[in-house]
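Here it is, the structure in full.
The complex appears here without one of its protein chains, the remainder shown in place.
As written, the chains take the letters A, B, C and D, and residue 1 is the first residue of each chain.
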Amino acid sequence: MPKNPIKERSAKAGLPPGTPVHIAERSEKTKIFVMDYDEKNFRELEVKTADECLPFKKDRKTATWISIYGLQDIKFLEEFGKKFGLHPLVVEDILDTGQRPKMEDYDDYLYIVLKMLIYNEKYRKVETEQMSLILGPNFVVSFQERENGIFDRIRGWIRNSKGRIRKMGADFLAYTLLDAIVDNYFLILEKLGERIEILEESLIKDPSPKTIQAIHKLKREMIVLRKSVWPLREVVNGLERESRSKSPLIRKETSIYLRDVYDHTIQVIDNVETSRDIVSGMVDIYLSSVSNRLNEVMKVLTIIGTIFIPLTFITGLYGMNFRYMPELEHPVGYFAVLGGMLILAILMLIYFRKKKWL
Amino acid sequence: MPKNPIKERSAKAGLPPGTPVHIAERSEKTKIFVMDYDEKNFRELEVKTADECLPFKKDRKTATWISIYGLQDIKFLEEFGKKFGLHPLVVEDILDTGQRPKMEDYDDYLYIVLKMLIYNEKYRKVETEQMSLILGPNFVVSFQERENGIFDRIRGWIRNSKGRIRKMGADFLAYTLLDAIVDNYFLILEKLGERIEILEESLIKDPSPKTIQAIHKLKREMIVLRKSVWPLREVVNGLERESRSKSPLIRKETSIYLRDVYDHTIQVIDNVETSRDIVSGMVDIYLSSVSNRLNEVMKVLTIIGTIFIPLTFITGLYGMNFRYMPELEHPVGYFAVLGGMLILAILMLIYFRKKKWL
Amino acid sequence: MPKNPIKERSAKAGLPPGTPVHIAERSEKTKIFVMDYDEKNFRELEVKTADECLPFKKDRKTATWISIYGLQDIKFLEEFGKKFGLHPLVVEDILDTGQRPKMEDYDDYLYIVLKMLIYNEKYRKVETEQMSLILGPNFVVSFQERENGIFDRIRGWIRNSKGRIRKMGADFLAYTLLDAIVDNYFLILEKLGERIEILEESLIKDPSPKTIQAIHKLKREMIVLRKSVWPLREVVNGLERESRSKSPLIRKETSIYLRDVYDHTIQVIDNVETSRDIVSGMVDIYLSSVSNRLNEVMKVLTIIGTIFIPLTFITGLYGMNFRYMPELEHPVGYFAVLGGMLILAILMLIYFRKKKWL
Amino acid sequence: MPKNPIKERSAKAGLPPGTPVHIAERSEKTKIFVMDYDEKNFRELEVKTADECLPFKKDRKTATWISIYGLQDIKFLEEFGKKFGLHPLVVEDILDTGQRPKMEDYDDYLYIVLKMLIYNEKYRKVETEQMSLILGPNFVVSFQERENGIFDRIRGWIRNSKGRIRKMGADFLAYTLLDAIVDNYFLILEKLGERIEILEESLIKDPSPKTIQAIHKLKREMIVLRKSVWPLREVVNGLERESRSKSPLIRKETSIYLRDVYDHTIQVIDNVETSRDIVSGMVDIYLSSVSNRLNEVMKVLTIIGTIFIPLTFITGLYGMNFRYMPELEHPVGYFAVLGGMLILAILMLIYFRKKKWL
Partner (left out) sequence: MPKNPIKERSAKAGLPPGTPVHIAERSEKTKIFVMDYDEKNFRELEVKTADECLPFKKDRKTATWISIYGLQDIKFLEEFGKKFGLHPLVVEDILDTGQRPKMEDYDDYLYIVLKMLIYNEKYRKVETEQMSLILGPNFVVSFQERENGIFDRIRGWIRNSKGRIRKMGADFLAYTLLDAIVDNYFLILEKLGERIEILEESLIKDPSPKTIQAIHKLKREMIVLRKSVWPLREVVNGLERESRSKSPLIRKETSIYLRDVYDHTIQVIDNVETSRDIVSGMVDIYLSSVSNRLNEVMKVLTIIGTIFIPLTFITGLYGMNFRYMPELEHPVGYFAVLGGMLILAILMLIYFRKKKWL
């Protein structure tokens, strides 16, 4: 997981900077959906070319959400970038899906990179997906590799004019997308929490080498999660700063909502750190329970050995073939020896009980 | 424990922001108590509707404490929020009991979220409960899931005009509530301290796999405690800053008291960190005592084995059925061998004593 | 040790803020000693009431040191506080001996809380004792639970006009007290250093479960020490800042001396951290030496077992009672087997030497 | 690896500061290549003396890249430094290949030190190579110990006027070199990632002492990588600051590109830290899998021992030579004993299965 972006990056090494190259395997064909709305009007359409999007850039009254899925059609994206006045590095970054979450202010627009986390039920692991956002004065352009359903509800709210979204501008839409992504992190955290609980139980009941491997796998996923969440904090912080600095892109009213997302981001970070602490402690428990098992195994061997080794010695003693061994001739010799061995065994058992080994 | 708020949060994912949803299991029916007082006058009443609370918002002379228990009646809370001019996000946060302690300045009022810790004697664990505070110019509104007795004493002081509380305004009341919560943390710390001591003793006397599980449980609770206390520092710090910045909500005289709460908060943090250090050290002791036990077990086996294995070999030697074995015929052969084995055993024991195994 | 202040605090939970309660066990009867001096004059007296102290507050020419021992007489302290114009929270803090070192500026006076460390030779542990200081324009009031001799030398210097102390004002006296406390920390560090050395030796020579318990105890004491020293840094830093900000309480000449105390404080912190590092490393050595011991024990068992088990098998072989066993009838059979066993044993020993087990 | 620069440095100790000494083993003969270009013109030549380079310093219209390979000809470098007005310490630093990445502003020019990482396929380890850059108003001078191919592509872009490079000035060239170096880090990270994966697999399948040595080696290389990358962050940050502060050396247009390199640097750091976390976790897995193996070994011994030791005792019992042993005379005694032993063995096996040892 955390290795792929490196492989992607290294494939790119050796091209002049600003060359757009799409580096990802799982892309789909590019599709463009446009939603244009204000409090009263609402229009939804699918377009095919960058030119069809252009009017929404100029129009000032309504807010527009242009969502682009699939990043394989590099030509289209280059053209789109030129028409919308995006910096070549921005287009390059949109295509490079190994980015770190960040927010960049290009005066005319803000460029935001985010990581969406999707829990793959099949392979039981967390997958990351990159989303790029362009926030212009009255439009939002979102770039994703493929549809994953996280924004479906937001579309519904816009269509049905639910909540505040139709009354606010493009900056509120950007906030709503951000909020949906952060809210989704809580789902991932819950899944991880469940796995931690299952692991904790199996740690106590039946620790096996598989448990430590599962812990290691969990740790690695938490590292991925952490890498997605920590930089998010700076992103949201940057947006809030933007809103306070009289930027024309984010209105002051939105500031309070961004603060809310910021709080949620901190909560996610808190929970990730807490989970890391808990998982770290699990390694200790595992090691100690392995030691305990060894202890138990050794105790059994020691008890058996310590009781029977001396007894076997005695039987060996009277199994010797010396001609002159007076005990052997004695009529009750055998029974005396049997009795002696019984007493010895009982003494041993008492000793072990005193030592709390039994 | 630390998982619940995540589950609660994830249940909320997918609703438009600003939608008030109550996410907690253990709520009771909503009850509203009002205390209105100044140095000379005192009035206490229970009200049913938000409208009945409104007069206390306008009145400027006396301080008012509106305490609301139970967060199930969402409609009431939405109405209350509108009447008192609270931002929709504030109402949402009051209902969402998975918040992180924080302080937010909405110019007209301050919104404070805190975590109260209650030690559940039955299950022997620390439970967290969220409290929200609205501090207006001359009133305090407190929102809690249920009554837990932490503020009973404060009510008594107001009723009986004990201490300074009746002479000061709403900001002093807010401080008093804060102080009561922080003071309560010391009770929790004491409980944890007792459990640490019991664990330390059992660690030395009788370490068992249960000990390491108890340590792990303690660690998890301390993580919860930490998550409640660390952000509190920023909250109190923020309030102090507020008081110094000529805010109309917190007077300068209260500043000195807030500094005092701040000191106590730092003390709590200090103690939590100290306890974490101590508990971390306990894992080392546990692991080393498990190793020591193994050592002891192995020593017993080794001593028994090392003494009797050679002796048994000797008995085996003279138990062989060769026709020509001169020793067997010797009249004192048996006794010579017995004596030889005794000497061998004694030499072994001397060796072990020299090695300090006995 | 670190638990007591919590217990004390929790006993206090539930009282209105600013209520002075004395929470400590080991107090003595309150005694008040006054020293009044300038370069030429010197007066020393014991007083009984707060009123007798008042003249020293007003007098401007000479410096006065009022030292109060024993904090049981709450009434006296409340009265003293009122007469000297101390804030109720200050009086509360003086009585509450579970404070964290801190410095607070109340414009008219500075309030300083410090921790003195005393090495209890009898129980071989470090005990903490709280000292409060009020630094007014020309007087210093020190509050201690009991006399412990740390300031005896300073009294001597004042009496005999030794060093600069008689030429300087009350701020220099406060510095001198601070310096004496920090100097005393070096004595404690030396004691801890000695114990570390003894532990290190016993770690190598004779590691036992007691060693790890001693390490744990040392760690806990170092945590106490650390809690006393770290905040001290901020205290001294605050005083220095005070002296640089043209405060009437600390003159600029004293600044250079405070910088010196600051350096010493940093040195103490450095040494505490260094000791912590060393003690942490000791746990590793302990665990590895326990493992080594186990290794040694197991080697002995393995060598004995590996040599004698095959030999015993051979003796068992020729102890079987089959009718047709040609070797048994051979005249030199017995000696051949003895020789064979000898050769086998020697080969085993060579193998072990090659493996470096012998 | 990390030791060499120290050895180099210590060889230098004892010379007056500012004395240029070349401390590195693997240098080649000094070669100088010049590339001079603007959007329309392009010239490429190899020169022999510092004087031949001088015209490119004065010329203002075109951008010039002077690349110097091999640092053995100290005289030449001293002369070059004087002619180009470099501070003696800069010349000293260029020659001292044990530098830490840094950026220094000498008003007329910027001096930048960087570390290039080359993966040595033969010895499977990462090698570092130092590059110094002088960025003047319209020229870049690069100093390297030898050609390593990392910049070959950039030369190609300039020759073929590919990308933006010919349209921009010397500052963009400097950025392009920086970008190439950082891009190259991703290749190194990929190699390390592959080795981590191989190690992780061998950790689970077949952990051996060689695995832990490989982990240690990997850790050491990651420490080297980290030492090269962390200071790079400050370097790029410094350049960006430079570009924003109206420096004549870096134009504002380049700022956006530097921000891009900065993001990549952060990504590299992120990945190095992530890899460190993963490798740290591998030590835990290794230790636990060693413990598991021991457990498994001990279980086998214990099962065999626990079953056969009591049985052997019984055979010893009936191998004794007492005259009166009634069982021996019984016609079915032998078979009864055989049956008893069988039952005992089966009970043991049932016990082990219950304990989950089988």
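The definition used in the following text is that a residue touches a chain if its C-beta (ideal position, glycine included) is under 8 Å from a C-beta of that chain, and two chains touch if they have at least 3 such contacts.
Keep in mind that what you see is a predicted model, and the values were worked out from it rather than measured.
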Sole contact to the chain not displayed, among D:G98, D:G163 or D:G193: D:G98
Residues belonging to chain D that touch the chain removed from view: 2-3, 5-7, 9-10, 12-14, 16-19, 87, 89, 93, 98-100, 102, 104, 206, 209, 212-213, 216, 219-220, 223, 227, 283, 286-287, 290-291, 293-294, 297-298, 300-301, 304-305, 308-309, 311-312, 315-316, 318-321, 325, 327-329, 331-334, 337
Missing-partner contacts on chain C, residue numbers: 153, 157, 162-165, 175-176, 179-180, 183-184, 186-187, 189-190, 193, 197, 204, 256-257, 259-260, 263-264, 266-267, 270-271, 274, 277-278, 281-282, 284-285, 287-289, 291-292, 294-295, 298-299, 301-302, 305-306, 309-310, 312-313, 316-317, 319-325, 356-357
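Quick note on the criterion: only the chains that are shown with their structure count from here on.
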Fitted rotation between chain C and its twin chain D in degrees, CA, nearest 5: 145
Rounded Å distance between chain A and chain B, as computed from the means of their C-alpha atoms: 26
Distance between the centres, which are taken as Cα means, of chain C and chain B, whole angstrom: 26
Numbers and ranges of chain C residues touching at least 2 other chains: 319
Topology of the chain contact graph, where touching chains are joined (line, ring, star, complete, other): line
Those chain pairs that satisfy the touch definition: A-B, A-D, B-C
